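One protein chain is absent from this view; the other protein chains keep their places.
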Amino acid sequence: MSFLDDFRARWRAYRHPGHYERFDYAWTMTIDLDRCTGCEACVTACQAENNIPIVGEEALAKGREMQWIRIERYWEGEYPDVKLRFIPMLCQHCDAAPCETVCPVTATYHNQDGLNAQIYNRCIGTRSCSVYCPYEVRYFNYNVHHWDKPLDEQLNPDVTVREKGVMEKCTFCIQRIRQAKDHAKDDGRRRVRDGEMQPACVQSCPAEALVFGDRQDPQSRVAKMMADPRAYRVLEELNTSPSVVYLKKVGADAG
Amino acid sequence: MAIDAIGLFRGPEAALEAAGRLRAEGFAALELISPIPLEGVEHRLGTKQSVIKRFTFFGALFGGLLGFALAAGTAVLYPHPVGGRPIIPIPPYLVIAYEMTILGGILATVVGFLISARLPVIRERAYVSEASVDRFVVTVACAEAGEAQRATAILRAAGAEIVEAALGRAGPA
Amino acid sequence: MGTIDRRDFLKLVGAGGVGAAAGFVLAEAIKHPVEHLIPYPVPPEEFSPGVAAWYNTVCSMCPAGCGISVRTLEGRAKKIEGNPSHPVNQGRLCALGQAGLQVLYNPDRLTGPLMRTGARGAGPFVQTTWDDGIAELAGRLNELRADGRSDRVSFLTAGVRGHLAALLELLMAELPGARLLQYDFDHPHTLLAANERFFGAGSLPYYDLENARYVLSFGADYLGGWLSPVHHALGFGRSRQGRSGARGRFVQVEPRMSLSGAAADEWIPARPGTEGFLALGIARQLVAEGGYEGADRDAWAAALDGHTADAVAAQTGVPAATIRRLAGDFAGTRPSLALGGGATGGHTNGVDALVAVNALNYLAGNVGRPGGVLFNPPPAFGPRARAAHASYRDMLALAEDARRGRIEILVVSDTNPVFTLPAAAGFAEALAAIPYIVSLSSFMDETTGLADRVLPSHTYLESWGDDSPEPGVGFTVGAIAQPVVAPLYDTRSKGDILLGIARALGAGEDFPWANMEDYLKAGWREVYGRAPIPAEAGGFEAFWISVLRAGVWGENGRRESGSPAVEARVIDAVGVAPPEFAGSSDEFPFVLHPYLSHALRDGRGANLPWMQELPDPMTSVWYGSWVELNPATAERLGLREGDVVDVESAHGKIGVPVYVFPAIMPDVVAMPIGQGHAGYGRYASRRGANPIQLLAPLTEPVTGGLASSATRVRLVPTGRRVSLVKQGGESRQLGRGIVRTTGAAAVTGPGARLASIPIKVEST
Partner (left out) sequence: MPDSHDEIRYADVNDDVIRSLVETGPKYYITLAVAVGVTLLCYAFPWFYQLYYGIGAAGMNHPAVWGTYLANFIFWIGLSHSGTLLSCVLHLTNSAWRKAMYRSAEAMTLFSLMVAGSMVAVHLGRPWFAHWVFPYPNQAGLWPNFRSPLLFDVMAVTTYLTGSSIFIYMGSIPDFAAARDRTTGWRHYMYRLFSLGWRGTDTEWHRLGRAYTFLAVLIIPLAVSVHSIVSWDFALSIVPAMHLTIFAPYFVVGAIYSGTAGIVTVMFLLRKYMRFEKYITKLHFDNLGKLLLVLSLLWTYINVLELFTGWYGGESTELEALKYKLFGYYAPLYWEMILFCAVAPLLCISRRFRTSFVPMLFLSIAINIGMYTERFLIIATSLSRKYLPDAWNLYVPSLVELSILVGTVGLFCTLFLIFVKIFPSVSIYEVKETLPAPEEGSTQWQSTR
């Protein structure tokens, strides 16, 4: 293979949209809004798993929450015919993520699992990713956070405690994914089995509204859920192609 | 060492006059030192060709290529898939190339200027400090005293005030 | 002994972990510093924070009794997750349950036995020893018992089940005449009474949401805080999606939209206290037009006569057409299920109303069938007689006796009546009259603050115990609670404290057990007797270990009992008295609707930072409390969100900011319970206000339970403004299609049947 062919081949590869090689997994979460009760078990589960700090009332008053997953509430109609709609909002791990392109130091990028990864110790805190994120799911450490002793005994050693001036967000519990992959390797399996691993929020959801898996596997539960006619993505029109798929709530007229 | 004949003029015209005559007399090493850039120096002292534009052009060219290479090279060495874009997306890297083009052009121009204007000075040259105020000075570098006398004569004839002490005097102090 | 081994093991792991950490740090320190910007989520191969160990135990953050698995690393509890093999929560867990870690590691925990030095309530506490503390208590008990005055002893505890309850009973037996009171603010007195009256069943039945296709709930916030929220949520989810073709429909009747109301397909506001009439109206429709064919049809017709749709519409404010429609759907969409509880049971006619709801289930034939009301078998273990929960009336009696000086020793455990009883009860003053108060709580809450001695008990994650959840899941279930970490402080498990007291009372021979674990094992030998394992297969020890591993024991399979016949006198007695309210409607125009805070429940969660920072699911408010107003009402009073108003009842007033809440009746104001602690640690104290303090001492006549929804209030603007600390911004979608809905067409999705225990249903 002459140098020129080689170069041409590489060039073609590097010019290929997305990535020059296929991702190992395409982790996806589906959220069935018809099941979601807005109970927020997912919020606490995430806070416990990912060492999300207790920011305190003053910070919250300034609007500096840190919880990686939140429940958004939208009222419809007026009394007495009024409805409250819940929608869990977390990092959508977009395949065409606006936040990734803007980071000047590549502190956020797509990793081999197709996740939108945040490299805390590379982040210099320009906060532009948060500006570019249409889902408002990136949270910034405006100051140092403390855990009153002995609350720090609970901190999860698999997850970093973030420093001030660093952007952070949902990772789809990447530490669990990593462990699952290790186990798969130990068992001599090439891939992680469907349902073998769940992020904290999915695991805790009492109404089983959240499902997690690899959409590359057509047999996986998420693949089936995505085939549901109710499936849609939030802010689809922005073409960020999120990895979080919502299932429409069935309206009150339905029986 | 070289002996210089130096004449001071109160106005540009006289100075140019004298310079022209000296050139006609065959004095090659002429210099016209003035507080302001003078028009019409060329056709009195011959047209000048500067290499600066080549510096500028190639500098800019090199800068542009370097810019694109820098961006693309980085992406290839650290292939981080970002925002679903290719590893080497053309449009953003053109911006980088554009900026580097200009940077290269600017730096090369400066180098070109310094070289072609023979700055910064490495050896002392004939100079009269009044030239930075309102005097127009003609200096002639002569091989030996005889020539210097002739040049001086011509200058004096042109109405110049001769700087005797300037013969062989140190350059900018 | 297993435990000793494991505790040592934990210690070892801990030590090893520390050593390893130190070594790692050292190695890092001497290494030439090279900065590699590898994202921490993918640490270098050689780096491993240790091996996780999982322990199954029982959650005691609320009475539901879910099974939990606790992830521990190096002897520290890291995360609480649902126990997948426990039939109640099936691997799921609510926010409060997960926050149990912050009970264990709470910075405000009591670290050892205390003794009051100064004046009661104010006086500083000093550390004492356990022997001293228990000896003194036992000494005083002995004195009283010696001169036959042990009836002047009272044990006041939060609701307990299983062997701990049995142990309490045994101890009571040692003190003839002594009183044992279990008090929880949110205990469903009226529901139990209604079931007792209607079905003759003393225990709570199992509500089979999962298989129901139409659920009509009267005030029961089954997804929020009612009985067993996680299990209900499981049922809700599976009823909604995942069943081929069928999608459960949910209708909620309540004056203020709760979490369940938001999840329901239809939310129907009915005048507070008239939900019972609505139930009767629907029942009449069932009998009159729904074609109820039971043998006792005439009796029903007679009993329900007069509750015509129009009459009921006039009483409840719900349109007659709606009533007819509901009746039609309820009869037409089988299996259907009617739930009643919460505020509906919190009125002076609570029992009547809930009986009417039961009648609905009966008339629609939902009793004893899947997707309806199934009866739970009696718990497999625990006290012989069900220890009655103390109603408000009982607590008043206790207070009265205390004032009269008839109580000399009060032992309080885990319950906080000073906070959860209305100011009108004057409980705090009553306590002042009791010469000797001992608290077994793990935290310095309002009640414990008034104690003379504090003998702090372990948190549930450090102690042995067991539980048979109520309401169960329709079949016998038991679970063992085991310590998942070594005790943090110089505290003791309740069982061990009780045993210690018993021994100190000289009742050693009746209490032969070395410690709670010992007693527990003894008790479980009986359970083991039901299905013994052959000795060669390991016998009891094998059984014990397997139960510990699984974290749960029980049968698997519900019984269709079919519907029991209802006695004629019950049918005749069906009827709802008009609700009474404290305060005249012209002086106090609004009915106060206090509801259990989602995260803090009756206030027990207020000292957990995670719960404080969990936005309220309906209003998204963090920390603090508020009063909810209908937009029209707010406009009429010229109030906006954040305006501080004094909520005044005949028994007190509290200042709270207004929250304009779109889904509440115009003449009702709602307040969350849980904030307004005076003590109870740094996260809870001096935050928000406690609406319980406002409640009038009005009781439900049958049960004597507090009619907590029957107080009228008025709002007095103070002119002050605060900005509510909340998460939500604009609360409308502005047509951006963020939350999308679809019509009936798409109900049959694949859904998500997740890993859950298959529960078989057999007929008898």
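Chains: A, B and C, in written order; residue numbering restarts at 1 for each.
Quick note on the criterion: a contact is a pair of C-beta atoms (placed from the backbone, for glycine too) under 8 Å apart; a residue touches a chain by one contact, two chains touch by 3 or more.
What you see is a predicted model, and the numbers here were worked out from it, not measured in a lab.
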| item | value |
| --- | --- |
| Among shown chains, those touching the left-out chain | A, B, C |
| Full-complex contact with the absent chain, from A:32, A:49 or A:72 | A:72 |
| Given B:18, B:32 or B:155, the one touching the chain that is not displayed | B:32 |
| Contacts of chain A with the absent chain, listed as residue ranges | 59, 62-65, 72-74, 89, 98, 101-106, 122-128, 130-132, 134-136, 139-144, 163-167, 235, 238 |
| Chain not shown, touching residues in chain C | 34-38, 727-736, 738 |
| For chain B, residues in touch with the removed chain | 10-14, 31-38, 41, 45, 48, 50, 52-53, 56, 60, 67, 70-71, 74-75, 77-78, 80, 82-83, 85, 89, 92-93, 95-96, 98-100, 102-103, 105-107, 109-110, 112-114, 116-121, 125, 127, 129-135, 159, 165, 171-172 |
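Operating definition for what follows: only the chains that are shown with their structure count from here on.
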| item | value |
| --- | --- |
| Overall pattern in which the protein chains touch one another (line/ring/star/complete/other) | line |
| Between chain B and chain A, distance of the C-alpha-averaged centres to the nearest whole Å | 62 |
| Distance between the centres, which are taken as Cα means, of chain C and chain B, whole angstrom | 90 |
| Shared interface positions of chain B, touching two or more other chains | none |
| In the complex with chain A, residue positions of chain C that touch it | 37-42, 49-50, 73, 76-82, 89, 91-96, 98-99, 101-102, 105-107, 223-224, 229-230, 233-234, 236-238, 240-242, 247, 249, 257, 259-260, 262-263, 265-269, 333, 488, 598-599, 609-615, 617-618, 620, 622-624, 630-632, 662-664, 666, 682, 723, 725, 727-728, 731-733, 738-747, 749-752, 754-755 |
| Residue numbers on chain B that touch chain A, as the complex places them | 72, 75-76, 78-88 |
| Interfacial residue positions of chain A with respect to chain B in the complex | 10-11, 13-20, 94-101, 103, 106, 109-110, 241 |
